[in-house]
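Excluded from the complex is one protein chain; the other protein chains are retained at their positions.
And then chain A:
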C-alpha cells in the first residue's frame, strides 16, 4: 500500500480539494466513471463530517494492490469529540446537525469497504475502499 496524498481538512475549500484528489486516485486505478463518482461522493461526506463535527482532520489517500488488482483507499482521521453511538450515527436520518443525516450510511453504501472507528473524547477514523469496477 502506498500513500499518494494527504489533505488537511480545515475549511470547506479543503473538501473540494479532497474530492479532486479522490477523483485523481480513481483515474489512476482506472476505475469506471460510476465508481469514481461514488468514491468521490463518499469522500465528500466523510471529509465534511470531519470538518463539521470532528474539528477538522486529515484525509490520506492510498493505492492498494491486492492480487494484481488496484484499489483506492481513503482514511479520514480527526481528533474531535468522537461519536457516542456509532450505530445510531450510521442510521439514515440521524443527525446532530441540521442536515439530512445520510452522510455516514450513504458513504457506506457507496464504497466496497467501509470502516468506522470512533472513540468518544479522542476522535474518529473512517476508512473507505473502492475497486475499479
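The rule is simple: a residue touches a chain if its C-beta (ideal position, glycine included) is under 8 Å from a C-beta of that chain, and two chains touch if they have at least 3 such contacts; residues count from 1.
Simple rule for what comes next: contacts and distances are computed from a predicted model.
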* Choose one: "Glucose/mannose transport system permease protein", "Quinol oxidase subunit 1", "RNA polymerase sigma factor" or "STAS domain-containing protein". The correct choice is the protein name in UniProt for the chain not shown. => "STAS domain-containing protein"
* To do: Determine and list the chain A residues touching the chain excluded from the picture.
  => 2-3, 5-8, 12-17, 19-20, 33-34, 37-38, 40-41, 44-45, 48, 58, 92, 99-100, 102-103, 105-106, 109-110
